[in-house]
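Removed from the display is one protein chain of the complex; every other protein chain stays in position.
We call the chains A, B and C, going by the order they appear; numbering starts again at 1 in every chain.
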């Protein structure tokens, strides 16, 4: 499988296939299907400084080829995570990526500080969280807002930081550049698109929280375009995601400029998908006599 | 059918169901299926000042529940349109909406000037066209750019102007407000999302033009959210569109704040869809004892 | 990938689906089913109605797109079964049991009754079934088990005789399970309820099916679907 070996920032992964935050629990939920050691890496569910119970009401809603979710970052908080879940994640024998969210810069900083003492591969900094200080507009919408949190986190973090961009950013390229300039070591994109559903019988929004996050195959063409645009404008490595469900999809993202890719919603549809994608990429490299999958990164 | 009667700007339409620009030719292509007089209105294919041959290479590509298109505004130019197509559109006995695009402000202004002498219901101003003066970034991305073209067009147009917003706008609410402040009489949203597809065998983008426009059911949740956001922030009427394929979808847009709705890609999938949607809305009003569909506008 | 053995319409829009399955499973567990690509996107959770001789049986009602597509399956067609998932009902060895099912909630109770008798043929089991109209499944229950009480179109909770030495297992509408849980608590009777939530993953990974309990949030798919009735915080 050495053709798939991928270096991302300073982490060497067995392959470029990572499972996305919020779709894979804390790494153990799919062990009935396959050994997570086969994966390039595992992103934890989004963790915040303090425990969060998540959102009330309906949390899932299907749309054509898409899924709206309003989980609301339900998680036990960084301390319980480190205590209870991280050790298990570390025993999975794959790259461990911890996804960190927060509503204030201090929350991000405290979480990152606590992780400094831990054995992880790197941090995925989720800046799609509503910034309570700026009227609830997510850190990931305006480049300046993102730059502030990224540069502060960068200063104190012992670990490499991959910033996870929101496709709702006003300008995805400026956002990416601002993160790079603020010290991001890598980028992942995209998080979910803000979407909505209405229950016409009740004449109400489906979600208590009004809007929710759209993921799944529906968003793939837009996510792919964003990865391509960002790749052309930054010099740090990119993890691409958004609707990937086959190895062909994965290869499209790699050709668009992603060094590695993540599988999110597809885990729900086909639990074996990450493994099938790894096998498909491996076979493609073999058939094309390519020594390293890295040769395809950004060829388009 | 009077329950569906809808006033949009100063046009009274039989119902709030309009067929979207670029998906219905010049109004006559679907006559084999039904009489267009049954529709609330018909938007013309996008017209530019001068004829455009459209884009080379592949123009259509399917994605999960979506369609990428790169037609490139193929059209005969405003003069030939007025001469050859407009008279026929006017004989359709439905509201006639002319969709105008352009790469410079002067092109827009000249087209609108030429339409001043014509009998149409109103203009749909498509600001998703690349602005050649600003490095090809569409007029519809930055609010200032849109404001400029809208205010100039508004000054010279005899007809009401409905500005068609791009979902690629940096900030859809600011964009909508800027258009309102610049004199837009109404808004329609959304146009297509910028997306991409890669041919992994050829290691090339599918479209000669690199990116293309995503439409269809895939985009519905995002389009609906945008209509809702805009409705909460402007006082001019909205035509909502993006992935509507059933009367239930149409009603969601109406409840989110759209006074009328448009059917685009769905025409290709089910040519009878606009009629089925009209019938579905009519029946819903009847069953709910509602005198006017207008009562549902923005109830969410 | 599994093979459909039979998929028959039991009545109106209620179907009974039999599928080849070589693994094992427990009463009260469910499978996520799919026989489509991406439309709808997610698999559909359906409880185990019966299991024997390498064939698992489901009883389901056509509600929307997913179950509609399931209903079109024919013998020999291919279906995807993900599971079995969930904790299932507790395998109580000694206790006498009262089972209460409402609507499609009667489905998991069929396999539960069977299993409970299997592990202890001498126990006493009372079965209450509340359905909107008479149907062949009710007859099946009556043929297979003693002490089946049926309420057609009424309110099943009004019929239940709460017996102090029984454990109650229940599945059905939330309001039904709520009433039984409260009454059980009042009378000091242990009640287990099987909750129904929208699910995406079925394995505890997405937190889409969270259920509020006195012990904090629980995942219906993984920590449940069976919980102690008194622990559930009904909405």
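Keep this in mind: a residue touches a chain if its C-beta (ideal position, glycine included) is under 8 Å from a C-beta of that chain, and two chains touch if they have at least 3 such contacts.
Small disclaimer: the values here were computed from a predicted structure and weren't measured.
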Given B:38, B:58 or B:118, the residue that touches the chain left out of view is B:58
Contacting the left-out chain: of B:66, B:257 or B:294, that is B:66
The listed residue (B:12, B:37, B:132 or B:269) that touches the chain absent from the view is B:269
For chain B, which residues touch the unseen chain? 22-25, 29-30, 32, 45, 53-54, 58-67, 69, 71, 74, 216-217, 245, 265, 267-269, 271
Chain C, residues in touch with the chain not shown (by the definition above): 37-39
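Everything that follows uses one rule, which is that only the chains that are shown with their structure count from here on.
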CA centroids of chain B and chain C: separation to the nearest Å works out as 48
What is the distance, in whole Å, between the centres of chain A and chain B, each centre taken as the mean of its C-alpha atoms? 34
Separation of the C-alpha centres, chain A versus chain C, in whole Å, is 35
Scan chain C for residues touching two or more other chains and write them down. 38-39
The positions of chain A in contact with two or more other chains are 63-66, 216-217
